[in-house]
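With one protein chain withheld, the remaining protein chains of the complex are depicted in position.
Then we have subunit A:
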Amino acid sequence: MDTVVNQTENQFFSSKKNVSETKGKFFIGITQLAVILIIAILFIILGIIVYQGRTKFSWEFISSFPTNGMTEGGIFPALIGTFILVIVMSIAAVPFGTITALYLTEYAGENSKFAAAVRFSVRTLAVVPSIIFGLFGLGFFIQFIGAGADTVLNDGQLRWGQPNILWASLTMSLLTLPVIIVSVEEALKTIPREMREASLALGATKWQTIRKVILPESVSGIMTGTILAVSRGAGEVAPILFTGAAYYLATLPGSLSDQFMNLGYHIYIMSTQSSDVEKTMPIQFATTLVLLILTLSLNVVAVIIRARIRRKAK
C-alpha cells in the first residue's frame, strides 16, 4: 500500500481494485472449493459402494434367501420386506398427506390460525428425530392400540400387541407424511387460479372443483410426493428398530401381524452384529448398493417429475 500513495489517482484506484480482485478470487475460490468438496464426497461414497458392491451384486443375490447363518446367499426377504413396508406406508400416508395439502391450499384462509398451526405441525413432524417415531410406534401403536386390540379382539392373546409390519409401516407413514404434504402442496400451488375460477364460474361447487379439476391436475404432484416418501421410507431404519424389523426370518411375512426383514436394518445388523463381519463384507456392500440404487433412482424420478411440473407452471 505504501507504494500506492505515490501513484496518481487513477492508478491508485486500479491497483486497489487489483488487491480487491485477488481477495475476491480467494473468497470465491473458497466457496467453489466447498461445492467441489461436497460433490466429490458424494461421488466418492457412491463410487466406493458401487466398486465394492459390484462383485456380489447379481440377480441371484437379489432373488435368493440368506443362507448359512446370513454369511452367504442373498437378500430376497429383506427386499420383499422393504417393499411391503413402503406399500402399506404409502396406502396410509398418501391419502392423508394429499387431503392435508388440499386443506392447506384450497380451504385454509390466508390468515387462518388453524392453518398456521397445521403448517407448523407438519414442519415439526419433519424435524422430529426418526428414533422418536420409533418410540412413538412402540408406545402408541404396539402398546396402546395393539395391546388394546388384543384384549378386545383376541381375548388377550398376543397378536397385534407386538412388533409387526403393520405398526412399522404406520410409524413410517407418520415420518414420511411431511414429505408428501410438501410435494402435493407445491404441485397444487402451480395450478393456475384461472382453472379454479373457470370451474366455479361454470357453477361447480368447491368440492366438485377439487374432485374434477384440482385432483386430476395434481396427480403428478401426488406421484412425486409418493415417490419421495417411498425413497425416504425405504432407507430409514431407526423407526422400525423396535416396531417390527426382524434379524432373520426363514419365510416371507404372510400377514400384517408378522415381523419382516428390511434392507436398511439388514445392513445395520450385518455390519455391526454379524458373526463374521470381514467375511460378509461383499454382501454388506452389495446390500448397501441395492438400497442406494433403490433410493437414488426413486429420487431422480421424483426430481424429473418435479422439474416437469415446474416447467409446466411457467
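The rule we apply is simple: contacts are C-beta pairs under 8 Å (C-beta built on N, C-alpha and C of every residue); 3 or more make two chains touch, one makes a residue touch a chain; residues count from 1.
In this section, contacts and distances are computed from a predicted model.
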Protein name (UniProt record) of the chain left out of view, among "succinate dehydrogenase", "FAD-dependent oxidoreductase", "Extracellular ligand-binding receptor" or "Phosphate transport system permease protein": "Phosphate transport system permease protein"
Omitted-chain contact residue, chosen from A:238, A:261 or A:305: A:238
For subunit A, the residues touching the chain missing from this view: 17, 20-21, 23-24, 27-28, 30-35, 37-39, 41-42, 45, 48-49, 96, 99-100, 102-104, 106-108, 114-115, 117-118, 120-125, 127-136, 138-140, 143-144, 174, 177, 181, 205-207, 210, 231, 234-238, 241-242, 264-265, 267-268, 271-272, 281, 284-285, 288, 291-292, 295-296, 298-300, 303
